[in-house]
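Part of the complex only, each chain left as placed.
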Amino acid sequence: MINSKLPFILYGGDYNPDQWPQEIIEKDMHLLKLANINIVTLPVFSWALLQPDEDTYNFEWLDKIFDLLKQNNIYVCLATSTAAQPAWMSRKYPEMLPVDFHGSKRKHGGRVKFCPNSTKYRELSVKLATKLAERYKDYSNLAIWHVANEYDNYCYCGHCQEEFRQWLKNRYKTIDNLNNAWNMNFWGHTVYSWDEIVAPSALNEMWDGPSKTCTTFQGMALDYNRFMSDSILACYIGEYNAIKKTTPDIKITTNFMGAFKPLDYFKWAEYMDVISWDNYPSYGDSPSNVAMSHDLMRGLKSGDSFMLIEQSPSQANWQPYNSVKRPGEMKLQSYQALAHGADSVMFFQMRQSIGACEKYHAAVISHADSENTRIFKECAALGKELNALGDSIIDSKYNSKVGIIFDWDNWWAVEFSSGPSIELKYLPQIQKYYAGFHNKNIPVDFVKPNDDFSKYDIIIAPVLYMLKDNVADNIKNFVSKGGTFITTFFSGYVDENDRVKIGGYPSELRDLLGLWVEELDALPPEINNSIQMNGSLDNFDYEYKCNMLFDIINLEGATTLGTYGSDFYRGRPVFTCNKYGNGDAYYIASNPETKFVDDLVTYLDSKHSLSLSLGCDIQFGTEITKRVKNDKNIFFILNHNDKSITLNLKNKSFINLITNENITDDLLLNSRDVFILEEII
Amino acid sequence: MINSKLPFILYGGDYNPDQWPQEIIEKDMHLLKLANINIVTLPVFSWALLQPDEDTYNFEWLDKIFDLLKQNNIYVCLATSTAAQPAWMSRKYPEMLPVDFHGSKRKHGGRVKFCPNSTKYRELSVKLATKLAERYKDYSNLAIWHVANEYDNYCYCGHCQEEFRQWLKNRYKTIDNLNNAWNMNFWGHTVYSWDEIVAPSALNEMWDGPSKTCTTFQGMALDYNRFMSDSILACYIGEYNAIKKTTPDIKITTNFMGAFKPLDYFKWAEYMDVISWDNYPSYGDSPSNVAMSHDLMRGLKSGDSFMLIEQSPSQANWQPYNSVKRPGEMKLQSYQALAHGADSVMFFQMRQSIGACEKYHAAVISHADSENTRIFKECAALGKELNALGDSIIDSKYNSKVGIIFDWDNWWAVEFSSGPSIELKYLPQIQKYYAGFHNKNIPVDFVKPNDDFSKYDIIIAPVLYMLKDNVADNIKNFVSKGGTFITTFFSGYVDENDRVKIGGYPSELRDLLGLWVEELDALPPEINNSIQMNGSLDNFDYEYKCNMLFDIINLEGATTLGTYGSDFYRGRPVFTCNKYGNGDAYYIASNPETKFVDDLVTYLDSKHSLSLSLGCDIQFGTEITKRVKNDKNIFFILNHNDKSITLNLKNKSFINLITNENITDDLLLNSRDVFILEEII
């Protein structure tokens, strides 16, 4: 539970009273209650107000807000306000200001804007967090801590370079090890002392390519990403430790951003008491991609409930076209979060600002300053429903038989790769396979390469380019005991330093997959080849398109399921299966069209009974998930279609958790309707 | 009159004898006379020649040119040559060199290249202007002064930052006022002293977006634009004052660039004795957009005649595809300038350079160095015609019943806005409504939001996003007395600091328009909705497409004229009219297709009799304007079509001002023909 004293769904979000006069704040209390809000996050960006100079802290204004909130029975997600240091601080300690990728020293302004290795930043941010903890440790409405905000601040300054050298010394011990790990004899990069190492940036090893950031030294660039992720994490940990000392029973989090590339959230998750994240789908994003982000966030702490800590009640301001959320869309997205493991629904923001860049970002209370808006009414109605749910879904579990391996190091390495194709990106490959399962309402977990896979029937690892130590053994162990493993082209190439394992790809997975890859052809994306199925699996089509990358493989025991239909490797295997111990290992040697993945999932479902069943036919666009609490199955049914659907649930018995009514008839779901049903057994 | 001693149309332009040997200059005199040139602008870029070092001025070479010009009866538009400081000066005073938006200190070179707040620049430019004025104050062919050239030099250096703080102190008096105006508690930007303010640039608050420059703090960015426009203007004013002291009777100008975003030309116009501007349409620019620039320039000084001070005799060099002007095209564009209020036709340039980047820009005398070119002959022929016009159109007036509100602050604010759509730009919205009127030969003036509107029947204010103090009252006063007001989506949002006026858009215009806007939806431009007319106005179609932005409005008295045809706000009003006092206030809640604007204009024309009438049918592409002098109506008729047209003018009597003949027959206008006809009453 996010807070053991609060056995209900947290509903609320960011609130910035520091931008408003007293009379508005008082009005807000009334409106927040009307909207059935029970928690607000603050103060997210008030460092300058809280500390007008190095020797002075000013909490009185915040005390008053806290009193008001308490009077209104609204809980507080207490933010440490350390995402943006005050202007006086940047002026006094210019070393706090970062240097960007292109070598420019930044000036004070914008948003997240400190060098993560700045000693002064770390000292002063921890000091503020400490002061806040000491002042509010006994505040009874304190629900949870929120450190800083959306960390995202790589830096390339001289001090970071010094720290990078230290970090490398810890990692590699000797300069020979480093030369070896990075293959530094290439292009004569050999170094003889730690002082010769230069941080990679646009001024030497890197540049912005048309679709990705490029580098001449993948190993170095990977280590800089790791170092930066660690450096920024250290800022968080500093505050965490300070707070924990004073309020050991209150959980601490910082708001993540889904599949956010710069930070290795799996590593960060170890230091989170609870995962929380900000969900901002763009116009036209598929429900599957949003669901995937939720599942990834849930996976960070092995399935624990997470917090939806930010979403917009309606439009954003920073997207190219900031569409308003259609009637019911906000509710649908809120329930989708719960359906995938969230125990809170929180917004950015309670009241819309009147100045600066987020003023056209929607809020519960809009510029109209009224409860008589569509958005306000939808928020209030949702709050009422969530309230009705009580603790019914809190801390419930999400059970999956399918795991998808996700790995930030692998992501970085795949996209730092020079060749074979600028089209190859990690996330779309993950999304493609995830969508295949999600669209059939098959629960999926995201797992790390070294996790224990014994609870899964199937492990998918699209583009498992980097094979860290023991990963191959972990997978083989899983398959040999009966598991099913699926991987693709560009897998099994390198170690954790992006050094190729020579002797034939996919190196340590060769025997598992029963093949080796001799060549990897890359063609412009508009050029298709085909996967021609040989009929050994019966629910597949005769032929599928594939493009982008094309392994030319030699079999060493695997069975061919499909072959290329054209080009000089026509007839060579493109889809194979290898028996290994008691399990199966599938290999997909090119980038197939979606329909191939759909049919593969159908095939796997028929073998492993993976789909959630309501005992009736389910139409496409109907998302179903299941959370289990105290052995009770709670089904979430979401209609993402633009039109209504009807479900015949007569084969099972359910109770509607919002209305507490039994389901006796066909279930009619209008567009964007949601039902949360507990199965009666 | 530009110069009371010169009661004729000034014809000539930029001349750079400093690039040529004596024999060429003497040949030029002959050729300029052949071309019927009566004025040349010089020396525009000769600071280095005029002042070889700080203590030496060298005017002798210029004296000789001036003598030659006088001998040839050619007048001088005397340029102060201060647009580009000499290399020795940049070397001696490196603080003159600006810092660009991305923080790079510029090196000497290029074109306009000084920091506008450089004390040395201001001192030395004023000194040069003073010296020039003293030397040539008695030169009898001195017609007008031309300060610097095409000012355009924002700077982001440390000195500008200091001056910005001073400028802010003057504007806001207290740091609290500034924090409040910019809403600085947002993202913790609160400052406690003026020294904490950092100029906004790409190194902190700003960045180049895909279609516009973006900022995190609109108020700050707006003020920096204002400050820069003022700083650059101060350079001009310094020279102006120095010159005025010595030659009080000679008018002073600097060449503007039409709808040029960086400088608030309405404010600048207060310091101009006469407006002058450079007209460089690109291949394919519509006549309407060019006409609009002329009208905007005329509007800067409330309808006074302006100068066309630069245009190309044929092709430019800096456009992507520098097409030559088709036979007659230069003449047509020249007369279009006169038709909209110009009293001069001037070119860049007299003779084509042989080196550096403008050498492929056309000139009256081309590289062929001959009078036997098409361009030369067209120039000479035009000169002859202009000469024949004498003073007939000089200082004549342009009368409009329609005003369009134009405001640089609003332009900046609309495009700094983060959200709702990257597609929203100010100028295209103005152009769309302007074109509706222009295409029907309805005269339009450009006005400031606080102008007295009593002379107009109709005021249009597309995207009047910023409502400065008293503007709402000014408009309401106009409407209540019987005026017609038309505005659109994204109007009435903010005050002059881009602070939203809460309580429901369009804030102070709510009662005028009889509605409030609850939401503003934004969709990708390829997604259309429709305006479905309810039949209450009879010259409209049944339905029009609209896109980009979609207000969802609630009526408070207004009458619905059209409703949305689709999406969840189908049936909600999108086009309304509200009676207010004796007038009407129309609201257009989305971005309609052109045909809607055309039909709206037809409707307004039928109510208000706005079109200029020659007593006959007019074909599309025939532009007609009217200037009035001594109660005589002078009609300009321009055929922009590729084919000839015939006008039946028998209902009225006219005299052709170029040939002095009466119009007795049908008037045949071949493609690009122009007639200037005085109506005989």
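Order of writing sets the labels: A and B. Residues in every chain begin at 1.
Everything that follows uses one rule, which is that contacts are C-beta pairs under 8 Å (C-beta built on N, C-alpha and C of every residue); 3 or more make two chains touch, one makes a residue touch a chain.
Predicted, not measured: the structure shown is a model, and the values here were computed from it.
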item	value
Complete-assembly copy number [criterion: all chains share one sequence; 2 shown]	3
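Here, only the chains that are shown with their structure count from here on.
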item	value
Separation of chain A from chain B, taking each centre as the mean of its C-alpha atoms, in whole Å	49
Chain A residues touching chain B - in the complex, by the definition given at the top	16, 18-19, 45-49, 52-53, 81, 83-88, 91, 104-111, 113, 283, 314-324, 326-327, 352-361, 366-370, 373-375
Interfacial residue positions of chain B with respect to chain A in the complex	102-103, 182-183, 185-193, 195-198, 200-201, 203-205, 210, 215-219, 417-423, 497-500, 502-505, 516, 518-525, 552, 568
